[in-house]
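Take a look at the following structure, please.
The complex is shown incomplete by one protein chain, all other protein chains being positioned as in the whole.
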Amino acid sequence: MIRRIVLTLSGPVVSVLLALLVTTLFLSLSGYSAASAYEVMWNYGIEPASLVSALNNAVPLYIAGIAAAFALRMGLFNIGIDGQYRVAALAGAVAAAQLPFDLAVRLPLSLLVGSVAGALWALVPALLKVYRGVNEVITSILMNAIATTVVAILLANVFRAGGGQDTGTAIIDENGAMPVLVDLGIGNRTAITGFLVVAIVLGVLFYLIQYRTVFGFTLQVAARSPDAAESAGIKVKHRIIWAMLGSGAIAGLIGMPHVLGTAHRFDGTLPIDLMFTGLAAALLGRMHPIGMAFGAFLLAFVERSSQVLGLVQLPTEVGSVFMAVILLSSAIGYWFTEKADQRIALWRAIRARRRMPLATDGAEAAR
Amino acid sequence: ATLVLSACSGQTAATQPSGDPDAPKIAMIYGTTGDFSFMDSAYKGFTEAQEKYDFTPLDFSSPNTDDFQDRIDLAMSEGAGLAIGIGFQYATPMAETTDHPDTAFVAVDIDKGTTIPDVTTISFAAEQSSYLVGVAAALASTTGHVGFIGGVDQPSIQNFFVGFEAGAKSVNPDIVVDSTYLSPLGDFTGFSDPTKGKEAATSMYAGGADVIYAAAGGSGLGVYEQALASSTPDAKVWAIGVDGDVYQQVDESIKPYILTSAIKNVNVAVEDSIAAFLDGTLEPGEQLFDLSNDGVGYSTSGGFLDEFEAQIEEARQAIIDGDITVPSAL
Amino acid sequence: MTDTITHVAARPSPTRLAPGRAALRTGLRWALLGFGLIVIAQYVADAPGIAASSTWGSALRLTVPIAIVAMGGLYSERAGIINVGLEGMMIGGTWMAGLFGWLWGPWAALGGGIVGGLIFGLLMALLCIEMGLNQLIVGVSINVIAAALARFMADIVFNGVDGGTIAHSPRIGGSLPTIGIPFLSGGFGTFDLTRVMEASGLPVVAQLGGIVGGLTRDVSITAVIGLLLIPATAYVLWRTPFGLRWRAAGERPAALQALGGDVHRTRWLAVLIGSGMAGFAGGYLVLISQGYVEHQTAGRGFIGLATLIFGNWMPSGVFLGSSLFGFSDAVGLGRPETFRALLFILAIVFVVVGVSRIMKGERRGGIAPLVLGVVLVLVFLFVPLPSGLATAAPYLVTLAVLVVAGVTMRPPAALGHVFPRKNARS
């Protein structure tokens, strides 16, 4: 048991160390001082405001990670998350601004509208995969580009409320916006967004659905062996559709923290790259709800702390390089720890065998 | 390869910004350089100011679109006396940050008519310069057909088109003005895809346009290249640049095809506000950079506009005098 | 491009490489139908752009980078390694092409592109083949790393150099030659027949001149090399010992290994060649802009990946897919009526496909194209298209064709499977 815990923990630790090593190497070779970079990043990163901001920014990454993982556990690579959250953010922003209800009704409804929009956008690749055998990756890529255009057209011709350079939809007042969960009050801007609750709920739901329900079980079976699934009475096509719908519905919430929490409108300049950073968080966390939370926080932390790199005359890109390397080294880190674990297991087994009398032979050991 | 790279690296590891510690700190908060447009221009203004004046620069750039507030906070917490935000997205967070006694705010490239308490807002009348290059385009065109290539289909770029079209039509009401945007709102690849810029220009030149105004950031490179490629000995075609004086930036071989550039002096705005802050004259309120104060304009490098100078200047004066009101998309 | 409709499901290795008589005849029939439609569409939609040499020239130039990067993906995926990192390899290609081109000229830029792609190909091979890491993770990481590194390194190398900034390399002096076909499209200073045909304005003649001229006039040597890579790859794939092993490595590596083939070496080679090609595609882009421009790949690596799947992991399919994409992209960049003309052509083709399928008794396969075709006809006749829609033209067209085509996708059977070095169990 202890070995398992140590092993699970050592994966990320080794990854981060590896990432530090590689980034340091890079910075040094390019003639920068890595130590000073890490120092300012760390000092800025651990300020309360930074930690809170990282936590808030980790929320959309986490949601994106869950969305990706939801499909990946069914063996589907939903690379269309990008388009799904874009469409959903527009729909959600319009709903949050226009619905004639109080916050208690309007907020959940807007979230629901976003989810439904995201799910519908994901339905296209799902249906094409099931009924036309078209790989979901290709349709998702196409749907992303189409989403951008469709959203732009809708925004320009239908929903635009802002003037001048502001292309946004109508402003969402406090009756539609996500309230602050708690203001820690330790320094400037240490309010934690209410979306943290949404993220936690999603994480729990993800865990329960994927790990604990019969539905999750059937998804796993369908992913690993479609034929065994069919023979056991599990309809693989339905699982594909549900997995994509679920992924899309979750993806629909990715843009909501920005829309309902930060910008209070949809303005066509959603944070980009949330999909890939979220995917990175998912992969970092091995698609486990808790692991992904760590992954998302880590990435958000690096993103936030790299803002100060300008202080040491370093380009902000160092942050991106660092994040990219972390992603890669996470894979390598797990590889190392797995190898190490196998070694240890083998070594122990050999020792155990040596201590045992030679009465039992190989056949027994095999059983 | 790394050895070669570090050998030609200009940077050294500097742990602290240069300059004396008592000098005032000035922060520029912006997206990322390399947009071939106002970010680059602003950055140029910031670096040039560092050479002229004594202050400690705080260079805060970030590619993200959801941390404008963070960067304002960062500038304040680092003790910046002045924080210059580049881009209209700073308007809202700066308006919401009401308590900044020790830090003056400048917001660059804000919509005209925006006033924020305790913030200096700088806006550019880009439609005016576009109008003038539209006039130039119509005068230079022999086919009665000109074109516009925008990077991203967003209001700030549409504004260039509106001015350009009005200018061209003022010379020749029957002129055909084509327009194309390379990517939709929200997809910024249109600012950095010279391949597409080039093909859009190919198609426009082939369709009969002989002057193309490119407001497309890095994609403009493709348009300029195509002006050279589409020209034949008997039919020369032109390209018009944007933001800075493109004639000065491109290769010798392309220079003969750059008719003019619509200039938007973001660098001047940045430099001026730094100077004003340092000698204590920076006032909150709106500053409009337009033709009247040379905040926007057009370039004459290459001398291709010499024969039309009178007409363009006339239009310019008319705008300054208010005889012509240039339409705006903003 | 209309040929895509007839594009059939992946077949195993063709018994003959050159298309047979019957295939040629169907191909010809579709080409004639397509050409006829283009002529009609030009007049119906009043869109000279649809048959203009500029449009077809653009289509060719926009097709090439996608085709090359997709072929690069084909190399690694046919060997069993999923390549989501194409975009990153392409970015590496643009950066290195910028560097090499600036230092040593345009030919070197192409070489630099290959080198840039190879750097990430090496990484991918090492991590995916040797260490057996998850190929999706590696691919995604390569994309992220390449983008970050390109900017970081540009800051160090290009920034501050005369004519360079963090976002672009100094201009590449000189360019590679372009060629045309003598007496047809004015190659080598000869008479340019197609230009005269196009200018004549005569129905059929002008369109033929426009299309042929556009496709053959002033074609850059890079495009020629890039397009030649497609038949070359098809040859390698189907007609060489390496090709056989390469396919086996992606279908059933254990079978290859059991017969003494070296799965790892085959996969290494395939990944490296593929990454070099992805980088080459980057180099192609750089030569168009005469320098590296940050983000200039603009997602073409992903489009390449989509094209690869669209093309069912076949060189011919990749060619069709990328031409479809390139052509609609060119049309989307042109005047709005050109886009309407394309809509018209698609509508008619879909209706024809639908009707002919229904007449052949494939009722279910015929309904989708018929409905889509009729909808497009109605849109063409009655709905004014929003101007912004044109930017999505290639994506919409590709999606529509996918809906209609009904291709059975057949990815390499071992795609994504790790093949450990020792004690491999199938």
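First chain written, first letter: the chains are A, B and C, and each begins at residue 1.
Quick note on the criterion: a residue touches a chain if its C-beta (ideal position, glycine included) is under 8 Å from a C-beta of that chain, and two chains touch if they have at least 3 such contacts.
Heads up, the rule we're going with is that contacts and distances are computed from a predicted model.
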Hidden chain of the complex, named as in its UniProt record, picked from "ABC transporter ATP-binding protein", "Nitrate reductase subunit gamma", "Inner-membrane translocator" or "Stage 0 sporulation protein KC"
"ABC transporter ATP-binding protein"
In the full assembly, spell out which visible chains the left-out chain is touching.
A, C
Please pick, from C:173, C:243 or C:416, the residue that touches the omitted chain in the full complex.
C:243
Selected from A:186, A:228, A:290 or A:340 as touching the chain missing from the view
A:228
So which bits of chain C touch the chain we can't see?
12-13, 15, 239-245, 247-248, 251-252, 254-261, 361, 410, 412-413, 423, 426
Those residues of chain A that touch the unshown chain are 212-218, 220-221, 224-225, 227-228, 230-235, 346, 349-350, 353, 361-363, 365-367
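By our rule, only the chains that are shown with their structure count from here on.
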Chain-level touch network, classified as line, ring, star, complete or other
complete
I'd like to verify one number: the distance from the centre of chain A to the centre of chain B, where each centre is the average of its C-alpha atoms, in whole angstrom.
36
Quick one: chain A and chain C, Cα centre-to-centre, how many Å?
31
Set of chain A residues in contact with two or more other chains:
30-31, 145, 148-149, 152-153, 156, 315, 320
Residues of chain B that contact two or more other chains, please.
5-6, 9, 11, 32, 153, 183-185, 187-188
Show me the residue ranges of chain C that touch chain A in the complex, using the header's touch definition.
84, 127, 131-134, 136-138, 140-141, 143-145, 147-149, 151-153, 155-156, 166, 299, 302-303, 305-306, 309-310, 386, 388-389, 391-392, 395-396, 398-399, 402-403, 406-409, 411
Within the complex, which stretch of chain A touches chain C?
26, 30-31, 72, 77, 79, 128, 132-135, 137-139, 141-143, 145-146, 148-150, 152-153, 156-157, 276, 279-280, 283, 315, 317-318, 320-321, 323-325, 327-328, 330-332, 335
Please give the residue numbers of chain B that touch chain A in the complex, ascending.
2, 5-6, 9, 11-17, 32, 58-67, 69-71, 73-74, 77-78, 88-89, 111-112, 114, 153-156, 183-188, 330
